[in-house]
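Only a single protein chain was left out; the remaining protein chains are all shown in position.
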Amino acid sequence: MSVFIDKTTKLVVQGITGRDGSFHTEQMREYGTNVVAGVTPGKGGQRFANAVPIYDTVAEAVSDTGANTAVIYVPARFAVDAIYEAADTGVHLVVCITEGVPVLDMTRALLFLAERGTRLIGPNCPGLISPGKAKVGIIPGQICREGRIGVVSRSGTLTYEIIHQLSSHGYGQSTCIGIGGDPLIGTNFIDCLEAFEADPETEAIVMIGEIGGTDEQQAAEYVATHVSKPVVGFIAGQTAPPGRRMGHAGAIISGSSGTAKEKIAAFERAGIEVMKRPADVVALLEKRS
Amino acid sequence: MSVFIDKTTKLVVQGITGRDGSFHTEQMREYGTNVVAGVTPGKGGQRFANAVPIYDTVAEAVSDTGANTAVIYVPARFAVDAIYEAADTGVHLVVCITEGVPVLDMTRALLFLAERGTRLIGPNCPGLISPGKAKVGIIPGQICREGRIGVVSRSGTLTYEIIHQLSSHGYGQSTCIGIGGDPLIGTNFIDCLEAFEADPETEAIVMIGEIGGTDEQQAAEYVATHVSKPVVGFIAGQTAPPGRRMGHAGAIISGSSGTAKEKIAAFERAGIEVMKRPADVVALLEKRS
Amino acid sequence: MNLHEYQARALLKAAGIPVPDGEVATTPDEAEAVAARLGSAVVVKAQVHAGGRGKAGGVKLAANATEARGHAQQILGMRIKGLVVERVLVVPAAKIASESYLGVIVDRASQRPVIMVSPAGGVDIEEVAAKTPEKLFRVAIDPRFGLLPHQAMALAFELYDDLGQVRQAATIMQQLYRVFLDAGGSLAEINPLITTPEGEVLALDAKIVVDDNELARRSSIAALRDVTAEDSSEVEARNAGLSYVNLDGNVGCCVNGAGLAMATMDLVKYYGGEPANFLDIGGSSSPEKVVAALRIITRDRNVKSILFNIFGGITRCDDVANGIVQATGQMKLDRPIVIRLTGTNEDLAIEILRKAGFEALTDMDEAVQQAVKLAQEAA
Partner (left out) sequence: MNLHEYQARALLKAAGIPVPDGEVATTPDEAEAVAARLGSAVVVKAQVHAGGRGKAGGVKLAANATEARGHAQQILGMRIKGLVVERVLVVPAAKIASESYLGVIVDRASQRPVIMVSPAGGVDIEEVAAKTPEKLFRVAIDPRFGLLPHQAMALAFELYDDLGQVRQAATIMQQLYRVFLDAGGSLAEINPLITTPEGEVLALDAKIVVDDNELARRSSIAALRDVTAEDSSEVEARNAGLSYVNLDGNVGCCVNGAGLAMATMDLVKYYGGEPANFLDIGGSSSPEKVVAALRIITRDRNVKSILFNIFGGITRCDDVANGIVQATGQMKLDRPIVIRLTGTNEDLAIEILRKAGFEALTDMDEAVQQAVKLAQEAA
């Protein structure tokens, strides 16, 4: 088993003919993901890589191919509508890689998704990978290994760093999920913790947070009350100054709220082992198991 | 028993100090309705008729008095917000007497109500009365009698005419509901038919429709498939010309759709006895029982 | 409230929708000048609130300005479905590659705004819906989220293959929905939406109907009302707070409540008469309203008898009685009147009427039968 995606995933790629979309579609197909359709308005009827049928609309793609998951690589100005379009077709999972979606657009889109019970991962995220089963998004497949650690993170390359530490020390992953660096996202830490706790193939969880907001604090409370599996955590941004956006739209200390210090304290209160450095992940996992 | 309102109804009157609101609050109280609060912004702290406390907001009124039903007599330009305000407090029934609510406002408000599971009757309706128990709205109490006929209607005075026929021939009413003459309304014929069918005190149903829309056709289908009690019907507007609004915003034949002829035909197909004149109501009820 | 075509196209244009040039003219001279300015073949179109203008001869092609003048001369002053043409719109004769339909309505069944398109444009859309429903594509808009771009794109793909035209049409849909909302519309329609041989997408004709309940908060839309294009009695009724529709019969009806007013008309017909009008004096009727109602009804020379049918609830029967007495004091009532009153203050009303020499009935059927009989006797 794995979380959110697996061998039954049938993927439609929104923006399949774009620069990023075509590159990552190749990567996903190479990894073994079942990419059943692509969408680019005006290119309906063509094929991607002589194989994957392209449609003008997601609705046509889903009705023709039975896609159950959508991934979005369209430019920022089309991204929120791509989310609406995917959700309107009834796919159960939408992964939005695109960065730069206005947060006010997300306040509305999240309500639209909630009404339909559609899960969104992202926006502004690297997507997710269930090693050996499927990858949806941009996490490099070669750094991952099949295994029993669930990884959930707000960032991209920092996650790769930690996955790399895990894989090179023999710790494979059940699923790695990049939930995204924006202030408003579709799937948060708690959603992933719940899924990992329920997943029999996940034995321990690595949770990678950063400054901004209070998602990590809420997640810590959730861990304390609902998670029986060992959890190891990391918080990036201990040296970040208040009031400045650190790359991610959501990585900003507002006033005195959202600091790394308070997040680390919340982790510790919840019994989560906190890494001082990404390289600590393996040692802490071994300590907890 | 009765439908939607009864002795447990605790009513808050929105616009209690206005011309219509104050007159009908007196009438409702005289009839025995439990009016627990009124709302007029800026008059919070005062009392209506030295008895009913007035509040600035419906939220305060409901939290203070436990009102479970709201009736709206505010001017048209405030009416849709009055609906939102009442629904936001969790009252289970909102009755909007006010005429003149823009239909585009209603497209949004109906979704707001649906999300909260709040029932709206109206707008642009005379409200409802459960003779001997409670009256919410403007139906004259003196023409009604306690009894076992459920009456549901899109109009006001035509309903009074038919209630008058019923009462003067010894047929009392379980509940009389004026659902309103607007194109978009909160509670339709089917909702009322369902409630009357489930109400053990209702033995037969009188349904009074008019030209415009297809609510009567759908109601007829519902009667054929879901209603075991006798139903007698009337359709006003057989002589109305197409394309002209007959008073009620919803009473208009659009193109060839919404005519009295097709509604009467639908009633007849569904086994509903159709009155040729309002005065036929008693004879047809007697025929059906 | 209906807008004229020229008013609707002005709203479309202001919203960014491509609309051909053109101007309104009220005289043949003006029409000629507009045509000369446009410098091409033109179409001269009657501006009246009536469908079927083309069949009635209200839409004419002119090869040049002189011809346009001639057509305007014919069309101005013409009657179409009883309405006098006061204005014509002069537009360039468009080169048309394809004709589609695009409209937004408030749909009673789904309780939402519905946007509709059809590649079968230029004809009555009801006909398309009835005869070739497979050519009509509809999307119900969730008003909380608006018309979503992908919904517009999907509809546009039903009209065109060319991506450029698809994008143009999708943009026009968004603009039309914006006009619809901003005008407080119950209908906004472009028919036909054309493509030119050059591939441009254009709105060739436009129709907007505004929800009367929106007018109080939209003064700029309310200002578009053209009372010259309406029945003068209906305008007077509206100004007096009455709801009135003129019909062809001979029994004038004055009723409180729209449902009862229709039922009264129907009962007139049932007893062999013909109602002369729909008239609802409304709930809280003052004597002044009754006076206005009587004035409007009696102005119709087809009316041979007058029937009052009042069920007093909020309406007080004595108010109506006083109004009748007042009105008949002010004007010579030259036709018979039958009064039925029941409900609130019925006794008081009957007394007032009796003192003034009127009789009053309490049964609706009896009153209607009497009024019908009186009208028949007078005819």
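Which chain is which? They are A, B and C, in the order written, and residues in each are numbered from 1.
Everything below uses one rule, namely that contacts are C-beta pairs under 8 Å (C-beta built on N, C-alpha and C of every residue); 3 or more make two chains touch, one makes a residue touch a chain.
From a predicted model like this one, the values you see are computed outputs, not experimental measurements.
Listed by label, the shown chains that the missing chain touches in the whole complex are A, B, C.
Considering C:13, C:144 or C:269, the position touching the chain not shown turns out to be C:144 (whole complex). Across A:70, A:136, A:204 or A:236, the residue that sits in touch with the chain not pictured is A:236.
The missing chain, though absent from the display, is touched by one residue of A:49, A:104 or A:198; that residue is A:104.
Annotation for subunit A: contacts to the undisplayed chain at residues 20, 23, 76-77, 100-104, 106-108, 110-111, 126, 138-140, 143, 153-161, 164, 181, 183-184, 208, 210-211, 213-215, 234, 236-241, 244-251, 255-256, 260, 276-279.
Interface residues of subunit B with the unshown chain, by the touch rule above, are 41-42, 44, 56-59, 78, 81-82, 84-85, 88, 108, 112. Where subunit C meets the missing chain, the touching residues are 144-145.
Throughout what follows, only the chains that are shown with their structure count from here on.
Taken chain by chain, the contacts run in an open path, each chain touching the next and the two ends left apart. With centres set at the average Cα position, the gap from subunit B to subunit C is 28 Å.
Centroid to centroid, with C-alpha atoms defining each point, subunit A and subunit C lie 55 Å apart. A straight line joining the Cα centres of subunit A and subunit B is 51 Å long. Touching two or more other chains at once is no residue of subunit A.
Residues of subunit C in contact with two or more other chains: none.
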